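Please read the structure below before turning to the comments.
Of the protein chains in this complex, one is absent; all others appear in place.
Note that the chains take the letters A, B and C in the order they are written out, and that residue 1 is the start of every chain.
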Amino acid sequence: MDIGYYPGCTLHASSSLYDVQSRRVFSEIGITLNEIDDWNCCGATSAGKIDDFLAVAMPARNLGLAEAEGFSEMVIPCSACYSRMLVAQKQLENNIKLKEEINAELSKKVQGTIKVSSILEVLLTPSASDELAAKVTKELKGIQAACYYGCLQTRFPFKIPINDDVENPQGMERILKLLKAKTIDWSYKTDCCGASASVDDETTAFNLMAKIMKDALSRGANCLVVTCPLCQLNLDAYQDKFCKKHGIQDRLPVYFITELIGLALGMSPDELQIDRHFIDGSELLKELDLI
Amino acid sequence: MTAVELEFNFDTAKSFVQEVMERSDQNLLACYQCRRCASGCPVGEETGYVTPDRLIRMLVLGDRESALNNDLVWKCVSCYTCGTRCPNEIQTARVTETLKKISKETHQKPLSPKVAHFHSTFVSSALRWGRLNEIEFINFYEIKNTLTDLKNFRFKAIFSEMIAQGQVGLNMLRRKRLHFGFQSAKGRKEIKRLYQRAKTKQRG
Amino acid sequence: MSGLESNQTTIRGSVMIAGGGVGGMQAAIDLADSGFKVHMVQKDSSIGGTMVMLDKTFPTGDCSMCMISPKMVEVGRHPDIKLHTLAEVVSIDGGPGNYRVRVKLQPRYVDAEKCTGCGICEEKCPKKVTSEYEQGLTVRKAIYSLYPQALPNTRAIDRDNCIYFQKGKCKACEKFCPSDAIIWDDSEQDIELNVGAVILSPGLERYDAGMRQELGYGRWPNVVSSIQFERILSASGPFMGEVMRPGDHKHPEKIAWIQCVGSRDSHNANPWCSSVCCMYTTKQAVIAKEHDASIQPTIFYMDIRAFGKDFDKYVNRAKEEYAVRYQRAMISTVREEPGTGNLILRYAEPDGKLVDETFDMVVLSIGFQPHKEAVAFAKTFGIELNEHRFPKTDPFVPVETTRPGIYATGIYQGPKDIPETVMQGSAVAGRAMALLSEARGSETTVIEPPAIKDVKDEEPRIGVFVCHCGINIASVVDIETVVNHAKTLPHVVYAGNNLFTCAQDSQEQMKAIIKEHGINRVVVAACSPKTHEAIFMDTIEECGVNKYLFEMANIRNQDSWVHSATPEVATAKAGELVQGAVARAASLSPLDEKKIPVIQRGLVIGGGVAGMNAALGLADQGFEVVLVEKEADLGGLATRLTATIEGADIKTYLNDLIEKVAGHPKIQVLTDALVTGFTGFKGNFTTEVIVGTGMYERKIEHGVVILATGANEYVPTEYLYGQNQNVMTQIELAERIEQSGAEDLNQVVMIQCIGSRNEGNPNCSRVCCQSAVKNALRIKKLRPEANVYILYRDMRTYGLMEDYYMEARGLGILFFPYDPDNPPAAESAENGVVVSFQDQMTGRQLKVRADVLALSAGMTPEDTEELANILKLARNAEGFFVEAHVKLRPVDMATEGIFICGTAHSPKLISESVSQALAAASRATTILSKTQLTLSAVTAEVEQDRCASCLICVRSCPYGVPRINEDGVSEIDAALCHGCGICACECPAKAIELNWYKDDQIICKIDALLEGAV
Partner (left out) sequence: MRLQYPTNIKVVRVPCTGKVDVLYILHSFEKGADGVYLVGCLEGGCHYNSGNLKARKRVEQARKILDTIGIGGERVRMYNLSSSDGPLFAKYATEMDEKIREMGPNPIKLAKKKKAA
């Protein structure tokens, strides 16, 4: 199966490991990711705070490009990009005038036909998840994951129906179950990690992250699993710092969901670039005899 | 909070709340003051308890001054928790976004200059190259911050900021998470055009 | 009355009711008691609906099951009510007066005729299934009855969960069933019912709390739904009434309730208010505290909607006597504290401060919503729905759907509590009766009373029947021994046993034995007389034995069940219980049930909306009605109103109504009329009235009374009313807008709860919140520039009226809650009023200059002190009449034959007044439709020679029945006596005896039970 792929800026930069993992995992289960040609930044959460028009126009260009390339579906691993794209699509649908205005500047006009999917949605289509289950070579016994969805995976500034429970999403849990890993239910799975506040308002962000961390730890999680590169970077890069500040002793590795899938499908830690974590990602895996 | 008001008339409050409602596309008058948003806002404690419900009430009662000068406008992390759960579907994140813009347009001094800089730097960086170059962005962002701090003679702040970001940066480098490669989109011109149109729209 | 289609040939005298909750049951009983055949179609395996799951009910704290089970027994035993369970309507055709309804019956796999409800199969069935009745807190079996008191009390097999049906093996139930009742090849059946009218009462479904995952239902074990909490509180529930957390069975101390879960949320759930949850939460908090004094209840809410009769009093008591804490703040998320199972709730205090508080348990107050199949259901019946999928009804006839001859009632029609459901249950019955009145009695069963043998001078010949009740009794008690013991007792001429005495074939056998042995008194040693006595009494009457020559010994509930650990002692005790019963049976004498003729005419007092509708309700059925109105004109308070909140024109409606009443051939209207005297009893009353300016005296003979004396608008003394012409009540404001529009209104302030919810009148007046919203919307629509400010305590736009509250906010009408301790203040200004108050959220002190200050004045009942004295009726402290039973007899007065409706009962809207008026007419018809009434024989009698005229009986009777007659001695009218026996015990001269419970009849039983003790 061929599918459009929008990596977004971070997957080409600080979180390129996510890009690598996604491509590997998908190809393993028979899905080819085709990077959209000449995509641009989606504007992330910032554009909306600066300019309403840009907030739609930037993602719209990408939608137009993807549609022009003939894809009926585009997968977006980064939750922020996914959210922006979905929301823009919704806004274009609601506002014909805005759509015309934007299209006036675009070489590849946006129709609004393409299906924008998160990585979980694609992995959980029946065919993909069957394939996934069938390809598992290493069961992830011992993993006790706190699946962390953050804000952007399920909540949007518009009413947009999604395939999962907004308040208690199960997508990652369902995937991890296929890999025979255990998951916990916890109170902070969709709470905000502070997003960009880690850069511009550290105190706030650290408070938020500390709460997340404490709940996961006290419920016996041995790792956090995420889909969003921003969440990953926040919880990983700042973990030492916010834990110290809030008196938290333990540390938890923060895996991308693709990382654990890759492992279960038999890929090597190197291949998955597991060494690029701030909180060592290999320690737990060694302890559990998974690598 | 405020002393006895001489007279209140919704007519005087209307124009501002109307503007915010239109620009944010949120029906603030629908709010029935249930305070669910307050209890779910993750930054509620960091804003001196200016929570979405109270921000909305300031707007409805036409208190422009307080509505523009409070921490929620700048600390809102756009987590959409309030709007997702509001029984009247009020997305305060879009209200804070609107207020930030109004603040900028009316040349109000942002309460949290760092937040303001973050977003404007992000967007200009992304617009310049079509894609975001994290290093460039962070550098610009730091410079902008430093400049404000310099302007205000806050050397201590500059110093601690440099150390703080420096540590993370160093760590990032170590983990191969800082990317020195450079990315850009070829269709930059198109993006610039979009930007131009956005600017004309803003003026118009 | 909806016109009948002319081409319809025959009008049927029967009605189909879909849904067997309390609403449906009430309709069924009223109809059947008034000469109509009823088919009750019920989806589940038992009737009962929501009420059977509840523990106690607000505001009286009565046990829900105690209240509903007598009604269930009545439905189950009524010869003119046919139950169809596991049944659903699939299609309907025809028209009003003659509908053909096709009903699909799901297979039960148990033969209802054979099954005696012994429950053995259930015990033996190996398959456990989550119990829907216990809300998932425990399990039931694959063969089951919904709940212990289910009706019909036969079991049913749940095919999807039965091991045999799923895997082809098991059949344990069949093996152990003593009655051979299992039918494996039972199949789906189609039946056709031919009825005159259809009543829809399928209720609503409860909002699924699991939809709100942020609140933790289904995630954190100690978060429960309110219906689960009802089961937790229930003594028959999974924890036997002990308040425990499902997670770890610990006793919670701090319990939090979260209101409006699934309601008043147009974004994520349902926009309407579910109307009952504020009150049931208050009740749950109080009852929990009663169960365990260490519990600290907290209720998180937006508005407390305690709008019903005496509800605010109840809430005040909850606060003051039970320390229930009400916190005005909504909760965004319920987090579980790791390790403890406790729950952390964050809320905003009035000043904005965010507080995290830990609770041991959280209850989610879920609301109601239409069934998932609501649209298909409506399509089947060909009725229209409103935008919220409730049946579309007219505000002036709230029980009529868009299709003539099809009616809607209960919560299906809109969220409401039990009293209102019962009321509407009667109301639909009244509507159907009016439609089908000409066919009354055409399809009912006529039971010919058998000739009763005179046994007065015969020696007692007692027959004793001992029941095995399957293994219920026989597995503990040695039946043989009991039978043999019975044979040795005096007067016993026969003693034998049955596997199931109540089974149809056993009854036949019993009749044969009675005849064969010339038995003239019968003792059955079996289960509870409460459920079975009536069956056996009918059986013996069928063989000519007076039915009062009967006694039961309860050797199951009082013996085998409770002493199963000591079978020998239980057997001995069974013998003793039989001995007691035999002794009493020997002492009994036959009793006659008196019949009294009924005067088939109704008297209605009060000619407002309620009185007129009640009068029409009777007159349309062909009964004569006399309507007494004290004023010169009909209409009552409604003459001052213009439109309902829905926009329906009250004036036109009222004029039509007056015309109909005045012109009705069966209605006699007496205006300027006053009631001066009243005597008699149900079926036979005489009322004296002085009529007209000429003060003519009239004597009216009638069988029933309907009270509809109404209420008035409170005349404010607050806020410059009467001093400043710009201050007016809501009714006056509406009149002003009607006359002169809103062009000159720039600023209008409204203050709620004037003359209500204070010390003088602790209750809510119910109509004034909607009045305010209605008038505010009207102003905004006439003049969008106008500003309206509404200062309120709790906005009580209950039910579907929440829509208008939402609309009002959307239009920019501003709402400000105020604290009664810090009320708004008003001072006069030039051409207006300045009102100052505080905005709670921002703390800002505001002053608004208003052109009009509208006071939402409450309701004060009409002065009925004199009338109440004449009719000997009870009124509450505020002056509203007190009904016989708040929950179950909301339109009956304690004196039989007198009914109440409209605002004389409590504040209510026109639509609600009409409902209650129709209900009163329906209840009254249960009497008027009969030519004579049968009275219970269990009444008190005075032996006049012994009476010392001390008046003690007169004072002690709870119904004021005994009176000192012309001879100066006490006399008890059998038609009025309720048979409690209180007077008999109080009488110092021992001049009074209660039939069937005479002193010697009780003493001889005591003696027999204690035989050998000394």
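In this text, a residue touches a chain if its C-beta (ideal position, glycine included) is under 8 Å from a C-beta of that chain, and two chains touch if they have at least 3 such contacts.
These numbers were taken from a predicted model, which means no experiment stands behind them.
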{"item": "Displayed chains contacted by the hidden chain, counting the whole assembly", "value": "C"}
{"item": "Of C:Gln42, C:Thr85, C:Asn153 or C:Ser234, the residue in touch with the unshown chain", "value": "C:Ser234"}
{"item": "Sole residue of C:Glu576, C:Glu713, C:Asp803 or C:Glu896 that reaches the chain not shown, by the stated touch rule", "value": "C:Glu576"}
{"item": "Where the unshown chain meets chain C, residue by residue", "value": "55-56, 60-66, 69, 234-236, 240-241, 529, 554, 558, 561-566, 569-570, 573, 576-577, 580, 894, 938, 956, 958-959, 978-982, 984-986, 994, 997, 999, 1002-1003, 1005-1007, 1009-1010, 1013-1014"}
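Assume only the chains that are shown with their structure count from here on.
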{"item": "Chain centre separation in whole Å, for chain B relative to chain A (CA means)", "value": "23"}
{"item": "Inter-chain centre distance, chain A versus chain C - centres from mean C-alpha coordinates, in Å", "value": "54"}
{"item": "Multi-partner residues of chain C (at least 2 other chains)", "value": "214, 267, 333"}
{"item": "Set of chain B residues in contact with two or more other chains", "value": "45, 81, 89"}
{"item": "Partner chain B, residues of chain A touching it in the complex", "value": "9-10, 12-16, 38-41, 43-54, 57-58, 61, 101-102, 104-107, 151, 155-159, 166-167, 191-192, 194-197, 199-204, 207-208, 233, 237-238, 241, 273, 275-278"}
{"item": "Residues of chain A defined as touching chain C within the complex", "value": "159, 165-168, 185-188, 215, 218-219"}
{"item": "Partner chain A, residues of chain C touching it in the complex", "value": "212-214, 219, 267, 333, 335-336, 338-339, 344"}
